[in-house]
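One protein chain omitted, others in place.
Presenting subunit A:
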Amino acid sequence: MSRLLRPASRLVSSSIARPAARNAFQSFPRVPAIVQSRGYAKESGVKEYTVRDALNEALAEELELNPKVFILGEEVAQYNGAYKVTKGLLDRFGDKRVIDTPITESGFCGLAVGAALAGLHPVCEFMTFNFAMQAIDQIVNSAAKTHYMSGGIQPCNITFRGPNGFASGVAAQHSQDYSAWYGSIPGLKVVTPWSAEDAKGLLKAAIRDPNPVCVLENELLYGQSFPMSEAAQKDDFVIPFGKAKIERAGKDLTIVTLSRCVGQSLVAAEALKKKYGVEVEVINLRSIKPLDVEAIVKSVKKTHRLLAVESGFPAFGVGAELLALTMEYAFDYLDAPAQRITGAEVPTPYALKLEQMSFPDETLIENYAKKMLRL
């Protein structure tokens, strides 16, 4: 089969401003302009992207733009990534920039951190963040702190990425949300994309950011499609860290949420509007470190009620942090105690129904909001 007909060739269709100089690592010929067409376009230029494609495009663009960027991880090259996020990148950028590693998280993560300390911009993929536990010392003690400990002489421009949180039917050791873990480390930045635009903009920003950044993706969102604006399709599209996005404006209740729970909260908000005519504001945090406290306070001033929705374990979690911040900065504006919805305090069960009940869903969010609003 022709190289051009392979699905990977779709990736190169982005309108990239090619750097004048040839990349040092580039050893593969560029794909000609013949493949510059993309799927269906809507009138406004908005196109449907899956989160997977958005991430893939972000990686491809950053690999193209900056010769210092490379990606490594288990099965990222030959196998196109365990979740196909790196599909086609090996074909396009060659095996010096898309690197398969032995099964040794602490080893390849350490190698990536070392490369970052030496000035490269590695993207370190974990098959899932559950497996990053083997390498957490490299992330927390080395990547996050070396810049500080070295007196600022050692940069650590590294991006850790991979699916985070629970997937389906993979039981306790494969179903954990690490947002709160990494979110608590000074020196790390942590982003949690929800939509395709989030995924692309945040991943690109993460790769460009001079600090170590954890991009906590969600496996269950990879295949989900979202509209991508014309601006976001460009190769210069980045989303600034520390800026939350109001996904839905409202005046009666503020839901602050992240990752997959954003979509669920939006569905719940829509249902509440339909059934009770209340307007719920849904804030997509996008990045949890830095955290956009201002957006939360501003919203609470308007709605006077706050509900945090996340899928981590309840104790010492993102929800706990959001509630504490609300209490510290917006207490006087609250008409009711701020509340949180989290995952259940249990090692994630394997049984399908128990697994479903271990994490927030649309109905639960709706019912909780209903209670808060006394509907």
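Here is the rule we go by: a contact is a pair of C-beta atoms (placed from the backbone, for glycine too) under 8 Å apart; a residue touches a chain by one contact, two chains touch by 3 or more; residues count from 1.
The rule is simple: contacts and distances are computed from a predicted model.
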Ask   = Which of "Cytochrome c oxidase subunit 6A mitochondrial", "Urease accessory protein UreF", "2-oxoisovalerate dehydrogenase subunit alpha" or "Transmembrane emp24 domain-containing protein p24delta3" is the UniProt protein name of the chain not shown?
value = "2-oxoisovalerate dehydrogenase subunit alpha"
Query = Among the options A:T50, A:N66 or A:S106, which residue touches the chain absent from this view?
reply = A:S106
Key: Contacting the left-out chain in the complete assembly, out of A:E57, A:E74 or A:E125   = A:E74
Key: Contact footprint on subunit A, counting only the chain that is left out   = 74-75, 78-80, 82, 100, 102-107, 130-131, 133-134, 168-174, 346-347, 349-351, 354
